[in-house]
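In this view, the complex is presented without one of its protein chains, the others remaining in place.
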Amino acid sequence: MTTLRNIRPTTAGIALAAAALLGLWPLLPAWAAHTAAVSLGGGLVALGLMILIRFGLVSFGQGLFFAIGGYAAALANQFLGITDMLVLSVAGIAAAGTIAWALGYIVRGHRGIFFAMLNLAFSMILFGILAKTVALGSTDGFSVGVPTLLGVAPGPEAGRLTFVLFGFIVISSALVAWMVDRILASPVGYAGQGVRENELRLRYLGVSARGAVHLAYIMAAKLAALGGVFTVLLIGHVTPEDTAYWTKSGEFVFVAILGGAGNVAAPFIAQTVFELVRTFALQYVPEAWQMLLGITLLLVILFLPGGLWSLVDRLRGRNA
Amino acid sequence: MMALAAIVVDSLVYASWLFIVSIGLTLIFGVMNVLNVAHGSLYALGAYTAAWGVGMYVGGAPDAGYVLLAIMLVAAIVVGVLVGILIERGVLRWVYGRDEIVIVLATYAVFLVLEDVMKLIFGPESYIAFQPRFLFGTVSVAGIPYVGYDLLLVPLVALIGVGIWAAIHRTRPGKLLIAVIHDREIASALGINVARFFTVTFLCGAILGALGGALSAPLISVVPGIGVELIVLAFAVVVIGGLGSVEGAAIGALLVGLGRTAAVFFRPELELFVVFVVMTVVLAVRPEGLFGKPQTRRI
Partner (left out) sequence: MPEALLETRGLGKTFGAVVAAEDVSVSVAAGEIVGVIGANGAGKTTFCNMVTGYLTPDRGRILFRGTDITGCTVGEATAAGIHRSFQIPQLFPGLTVYENLLLSVGVFGHRRPPWWKPLVRPEIQQEARRVMEQYHIADSAETRVDRLPQGVRKLLDIAMAMVGGPAMILLDEPTSGISTEEKFDVMGNVIDALRSSGATVLFVEHDMDVVGRYADRVIAFREGRVLADGTPREVLENPAVIEHVVGRRPPRPTDA
């Protein structure tokens, strides 16, 4: 269990991790750099879920905002000709933030299974719309061009993952993780613990539990959307099945639970483990990949309720 | 006029199918507070096993008759009992008492495992078992020909629904079950073996899930992924009606059935998500679903 005291700002840790990734770039083989970048993208979505988990909430439809981010970026690129990754990211975040703000008025009163199910329904509605919209390529989706940054365009010989894109993803993920870290240490983060532990008491402390949930929901949505933008820019393609379908949302929940809610680093670590294991599993035991996921999830639920991060806590000897 | 009749009959048939594939889910939740994601796997396993059994039998006896129905029933019971015991004893027993969302995740884990187990057992190809569907010929309703098997789903499901209702409200074990639903601790203190009620309920729910799959086998092509699609649909039905309510599941099935059939007739492109629109609207207005009881809390 996360207790109040092990939320502590890890500014130095985040800066160090980002610098290490950037410094390692020349040494990383292409697949490793790609895995790292994709893990940051997915990790952002799981980070959003982690915020919700700290509020005692689990969304089985976070693919909704992942898809909104991905599609917003892809659409802006395809139909408006925007290639700047910064602008595309802002577009994705703005789209998801607006929709989450509106939907938030419905979900902020829901808890437990009903919160999970309502979000599942939202994401399945978006999936249905995307899969039936011919202009967006229906179930096949459509492709996204190579992004630029502030006028810097990669040469024709460079692959999709340039240092510019890699650096952009690493630095923005680090910034976002730092912000979330601050938020979790602020009254907003503690209000989340209040919602999870005893909402009635929180209300009698003059805090709007619904308002706090609404805020967390919007934050989680923006994080998922940014993850969606990164993923689409890295993969170069977007489809409904790989973004909005409930199985994708299930994967994100898996990663968030695997990592645990103890530290902002946890979702990124868990997502990296997830990506690495998937790469090898799909190569050597493709028919047992989901089984592996399922067994891992069961083991985490039964024996490691604090997720991978609780191992770190245990090593540091402060999980009294 | 004909279109209206067609919509009504189609909706009824589809609603009956929805009810039979989701009733086990709501039954288990009502008694145990377990939202069983692995219900999708039970459905798929029931469908696979029934299709495989029918295929094997028809291979040796091309004019097999009603015995095919018996094969389907046996397939459902075998799958339900075996897999049900495995899930309840092997997994759920260890997570009872934890947060209900943790229990959902545990059953989701089981669902993931069973997805691959099915691929390992049955392979990637599709199984087709159309033969039972033609046992009852065709029936004409308002001038439209219907497959007898489809229409028979309606009375069959009505029978199952009434049976469950009567078992809960009109028998002694059913009344004890209501006590368990109402307050586990007091029931336990009164000497009711709550653990056994849980096991039996879960097995009944599991068998119903597998039966839903077995009855669906003649209607669909049984391929990997049918459980993935089914479970979200079943969620929608039971959440709309109110988790844990048998009457609610019936109403939820009717609403979803009507909505989908109307979509198919008038706006086919809406078919994929009309179910979830209904679910969203109901949840937004009544978070506990139509027949769900709002949780009250003593302070």
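Per-chain numbering from 1; labels A and B assigned in written order.
The rule is simple: contacts are C-beta pairs under 8 Å (C-beta built on N, C-alpha and C of every residue); 3 or more make two chains touch, one makes a residue touch a chain.
Every value quoted in this text rests on a predicted model; they were computed, and no experiment measured them.
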Of A:Arg182, A:His237 or A:Arg278, the residue in touch with the unshown chain: A:Arg182
Omitted-chain contact residue, chosen from A:Thr98, A:Thr139 or A:Ser208: A:Ser208
Touch criterion as defined above, residue of A:Ile14, A:Ile68, A:Leu161 or A:Ala191 at the omitted chain: A:Ala191
Positions on chain A where the hidden chain makes contact: 1, 3-5, 9, 182-183, 185-191, 193-194, 197-198, 200-208, 211-212, 215
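Here, only the chains that are shown with their structure count from here on.
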Length of the line joining the C-alpha centres of chain A and chain B, rounded to whole Å: 33
Residue numbers on chain B that touch chain A, as the complex places them: 35, 91, 94-95, 100-102, 104-106, 108-117, 119-120, 228, 232, 235-236, 239, 243, 269-270, 272-273, 275-277, 279-280, 283-284, 287-288, 297, 299
Touching residues on chain A, where the partner in the complex is chain B: 58, 106, 109-110, 112-114, 116-118, 120-122, 124-125, 127-129, 131-132, 200, 246-247, 250, 253, 257, 287-291, 293-295, 297-298, 301-302, 305
